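Take a look at the following structure, please.
Removed: one protein chain of the complex. Kept in place: all other protein chains.
For reference, chains read A and B in written order, and residue numbers begin at 1 within each chain.
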Amino acid sequence: MAHIRLDEIVARFGGELIGDGSRAIRQVATLAHAAPDEISFLANPRYRDRLGATRAGAVVLTADAAADCPAACIVSADPYAYYARLAQWLNPLEPASPGIHSRATVESQLPASVSVAAGVCIGADVQIGEGARIGPGCVVGDGSIIGGNALLHANVTIYAGCRIGARVIIHSGVVIGADGFGFAREREGVQGEGFGQWLKIPQIGGVVIGDDVEIGANTCIDRGALDDTLIENGVKLDNLIQVGHNVRIGAHSALAGCVGIAGSAQIGRRCTVGGGTVILGHLTIADDVNISAGTLVAKSIGKAGTYTGAVPLLEHADWLKNFARLRHLEAMSDKIRTLETRLAALEKKS
Amino acid sequence: MAHIRLDEIVARFGGELIGDGSRAIRQVATLAHAAPDEISFLANPRYRDRLGATRAGAVVLTADAAADCPAACIVSADPYAYYARLAQWLNPLEPASPGIHSRATVESQLPASVSVAAGVCIGADVQIGEGARIGPGCVVGDGSIIGGNALLHANVTIYAGCRIGARVIIHSGVVIGADGFGFAREREGVQGEGFGQWLKIPQIGGVVIGDDVEIGANTCIDRGALDDTLIENGVKLDNLIQVGHNVRIGAHSALAGCVGIAGSAQIGRRCTVGGGTVILGHLTIADDVNISAGTLVAKSIGKAGTYTGAVPLLEHADWLKNFARLRHLEAMSDKIRTLETRLAALEKKS
Partner (left out) sequence: MAHIRLDEIVARFGGELIGDGSRAIRQVATLAHAAPDEISFLANPRYRDRLGATRAGAVVLTADAAADCPAACIVSADPYAYYARLAQWLNPLEPASPGIHSRATVESQLPASVSVAAGVCIGADVQIGEGARIGPGCVVGDGSIIGGNALLHANVTIYAGCRIGARVIIHSGVVIGADGFGFAREREGVQGEGFGQWLKIPQIGGVVIGDDVEIGANTCIDRGALDDTLIENGVKLDNLIQVGHNVRIGAHSALAGCVGIAGSAQIGRRCTVGGGTVILGHLTIADDVNISAGTLVAKSIGKAGTYTGAVPLLEHADWLKNFARLRHLEAMSDKIRTLETRLAALEKKS
C-alpha cells in the first residue's frame, strides 16, 4: 500500500493542517490502535478522552479539539466525512480480473470488462454494465439488468426481470426479486381441510434499484405484485432486512439491520430507520423521518422528525411488577377520574 | 401471452359480467396503471376512489361498486380470490426444460421429468417427484424427499433427511433442516474458562413439510432434536422467518416476514402472524388465532381471536416523557390506592 504525505492529503481533500506536512501516512486506524504511520479521526465527542494517549501520526478533528491533540492534525468541519473520503482513497477496491470463469454458466453476451467468478449462473437476455463483477455462486435470472461497476459478492441471487443500477454493492446471501407475500384466502371452501386455504397471487411486478445503493448480507427485496418495488438512488440497507412487495424507499435513506417493511409501504427520502423496526404495509412515511430502533410503525408519519416506540428494559423482578400494570392502564385512568369527581364534591362542600 | 375475452373469463371462473363480453384481456394490473387490454380489481374499499379514473378494460368488484365502474365489470362476492385465480391462469409458471444440467452433481436416480439446473448438488438416496424443478446452486442432502411439481428457486439448501411435499415453492436462500439450537450448559466445570460451556445436543429429528406450502426467501426451518419439525399442508411463510426445532405449524396458517418461533411451539391451523412477531418455545396457540405484528407471545393462547402486544410510537420527546413512566407504573398504582383510602376517610368524616 502506498504512503501519502499529510500535505498531499490536505491538497487533495481540503481542511487545515496543523503540524508537519511531510509526515507519511499508510492507513486509517482508531485512536486507540493507530501507529505513527496511521491517521485517525475524532468525530464523536464521547471519545475525546482517547485523544491524549493516541500514537497516531495525525488526527482529523474539529477546530475545538485541535489544542488537545498530541500529534499533527487536520481540522475539518466534518471529520467523519473527511475520514470517509480519505479511507476510500487509501483502500481502493482491489481490481478483479475481467472475463468469465470457465466454471461459470452464462447464457447472455457480456462486455469484456465484466468479471464473472466460478459457479455463477447467468440466464438469457441479461444485460450487465462495463466493469461489473459477479462473485462466486451468484445467480442472475433471465432478462435482469445490472449497472456498470456494480459489485455482487458471493452467493447473491437475482431473480428474472430485475433492474439494478450502477455502482450498486450487494453483499452475500442477498435475494432480490423473490415473490412478494401475496395470497387471497379462500372463503368459499367447505369447512374442514379446504376452508381457509390460500390462493397464490402471481407476482408479476419487478424490482428496480437505483444507482449507488448498498445492500447488506442476507437482505431480501421482493418483486412487486403488479407494479415494481422501488429502491431509489443512494439507499443503504444493512443486513437481514425484509423489503416487501411494492415498497418504495426514497433516495439516500438508510435502514439498519433486521428491519422489516411490509408490502406497499412508502418511505421518504433521507429517512433513517433503527435496527429491528417493523413498518406495516400500505402506509406513508414523509422525507427526513428518523425512526428509532425497535419501533413498530403502524400508522403513516406525515412530518419530518424523530419517532420512537420501544419500551425500556428493567431488571426482571421490576419488570414483572411494573409491566403487568399495562393490562390495567384503563382501570387506573378510570380510578383517577373517579377520584377527581369525588374530591371535587368534597371541596365544594368544605 | 394469449388474450382472453371477458365472456370466456366468466364462463371459466364464474361471476356476473356487466358490459361487453367480447373485450379481450391480456393481463392483470392495478386500477391506477391498467391499460384497456388489462383487467383490474377492487377488493379493498379504501381504493374505491381510484375506480372512476381507471383505464382498465374491465374490473372485478363487488356488486355495490359496480355502478361506479367506468369500464366493463365482473361482479364477484370475493373479488380478491377471483382475481387470484384469473391472475394464475394468465400467468402460468414458465415450463422448465426437464433433465439434469451437465454442471449439476447428482448422486441419486431422478425421474426424467425433473429439471435440475447448473451448480446443483444432490446427495445419495434422494427422491424427487415428477415435474419438480431444482434451481441453480441448490443443495439437497442425502436421503431427502421432494414432492412432485415442487419448485426450488436458486440457492436453496435442504439438509439430509428432510421430507418436502408436492407443489411446494421454496424461495432462494431458504435453509431447511439445519440443526436446532439445542445445548446443555455444563455446570460441573471448574470456574474459569471451562465453566458455563455448552454441550451440543445432536439434532437427530427431521423436517416434514406438507403439500402446497410456500416458503419465502432466506427463511430457516430447523430439524427436530428427537422428533420432527412439522409444517402442515398449505402453510405460507414469508421471508426471513425462523422456525425452531420441533415447532408445528398447523395447516393453512400464514406468517409474515421476520417472525421468530422458538423450539417446540405448537401453532394451530388457519392462524395468521404479523411481521416481526416473536413466539416463545414450548407453548400452544389454538386454531384461528391472529397475532398482530410486533407482538411477543410469551404464553399459550387457548382461544381463537386477535391478540396484540406492541406499543404505539410517539414523537421522540413525547416518548421520553411518557414511556419513562413505565418504570413507575407500580408506584402510580400505589399512589392511586393511597388516595382512595385517604379520600374515603375524608368522605366519611364530612
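Simple rule for what comes next: a contact is a pair of C-beta atoms (placed from the backbone, for glycine too) under 8 Å apart; a residue touches a chain by one contact, two chains touch by 3 or more.
Computed from a predicted model, the values in this text were never measured in an experiment.
A.B. asks: Which one, A:R5, A:R103 or A:H282, makes contact with the chain that was left out?
C.D. replies: Of the candidates A:R5, A:R103 or A:H282, A:R103 is in touch with the missing chain.
A.B. asks: Just checking the interface: what residues of subunit B touch the absent partner chain?
C.D. replies: Looking at subunit B, the ones touching the missing chain are residues 103, 105, 119, 121, 137, 139, 141, 155, 157, 159, 173, 175, 178-179, 181, 183-188, 193, 195-202, 204, 218, 220, 222, 226-227, 240, 242, 244, 258, 260, 262, 276, 278, 280, 291-292, 295-298, 305-312, 314, 318, 321-323, 325-326, 328-329, 332, 335-336, 339, 342-343, 346, 349-350.
A.B. asks: Which subunit A residues touch the hidden chain?
C.D. replies: Answer for subunit A: residues 27-30, 33, 77-78, 80-81, 83-85, 87-88, 90-91, 101, 103, 117-119, 135-137, 153-155, 169, 171-173, 212, 214, 216-218, 233-234, 236, 238-240, 251-252, 254, 256-258, 269-270, 274-276, 293-294, 310-316, 319-320, 323-324, 326-330, 332-333, 336, 339-340, 343, 346-347, 350 touch the chain left out.
Everything that follows uses one rule, which is that only the chains that are shown with their structure count from here on.
A.B. asks: Provide the C-alpha centroid distance between subunit A and subunit B, rounded to the nearest whole angstrom.
C.D. replies: 24
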